[in-house]
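Every protein chain except one is present and positioned as in the full complex.
And now, chain A:
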Amino acid sequence: MRPMKVAITGLTACSGCQLTLLNCEDELPELLGLCELVYFPLAESGNVLDAQFDAAIVEGAVSTPKDLELLFSLRNAARVLVAYGTCALFGGVAAMNNTISCRRDLLQTVFGDAVQLPESFAPAPLANYVSVDAAVTGCPPEKQEIMELVAALAAGTLPPARCYPVCTECRSRENLCLLLEKRELCLGPVVQGGCNARCPATGIVCEGCRGPVREANVAQELELLLERGFGREEVERRMSRFKPGWNYGQRR
């Protein structure tokens, strides 16, 4: 079997998702048997962009003309485009202030009164600009999920999705319910599971890093949190940490 030609790269992001993949040390030899890493600047395994790819695995949000240029060229050259991680899927932490801040003010905070500010726009998910064929969520994603995806791509398919909220795995692990028992601001009911309730298992609330679960009852979660004495602003602030623009009226 011919190894897949793969591009792995990042747009506006912290490279954490790509590092997660590189940290799969036990699996890397097998992974390299399946993939020819044609373009993977972070790992310096290759930097040929002028090629056709079986898959492009792209981390990060789109927030500069350069991001856009790279994304378009990968979309045109790849059979399967994978949105890799929360930023690529939802905008992520870089987008948390999208709905409340003016881009120019943010740039000035970072670059001061420079004569020429770098060109940038509100960070957005890949799907706002191109069609996306597959996704791995998480900040960072679970190692298992990215390995599953690569294995499935090599087998000519995609892995089946997990469609339950964080609560399902959390309850099954016999964790203390932080929302009900400790009345903390936990986003478990509306956030995509698959992380095995990593945070609540150690007593930390779900921060929502994996984005909304399918058909999330956002309005009811908001009501639950308001009933527990949290302010609307605080709740929205927390919910938009990894994904701006929730529909707070959504009940299905």
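Operating definition for what follows: a contact is a pair of C-beta atoms (placed from the backbone, for glycine too) under 8 Å apart; a residue touches a chain by one contact, two chains touch by 3 or more; residues count from 1.
In this section, contacts and distances are computed from a predicted model.
Taking the options "ABC transporter permease", "Hydrogenase", "histidine kinase" or "4Fe-4S dicluster domain-containing protein" in turn, only "4Fe-4S dicluster domain-containing protein" matches the UniProt protein name of the chain that is not displayed. Of the listed residues A:Ile100, A:Ala114, A:Cys163 or A:Leu226, the one in contact with the hidden chain in the full complex is A:Cys163. Only one of the listed residues, A:Val38, A:Val136, A:Leu179 or A:Cys199, touches the absent chain: A:Leu179. Taking the complete complex into account, A:Gly188 is the one of A:Gly16, A:Gly188 or A:Gly208 that touches the chain left out. In the complete assembly, the contact with the undisplayed chain comes from A:Val150, out of A:Ala7, A:Leu21 or A:Val150. Against the chain not displayed here, chain A makes contact via residues 27, 30-31, 33-34, 147-148, 150-152, 154-155, 157, 159-160, 163-165, 167-169, 171-172, 174-177, 179-181, 188-190, 203, 213-215, 217, 220-221, 224, 251-252.
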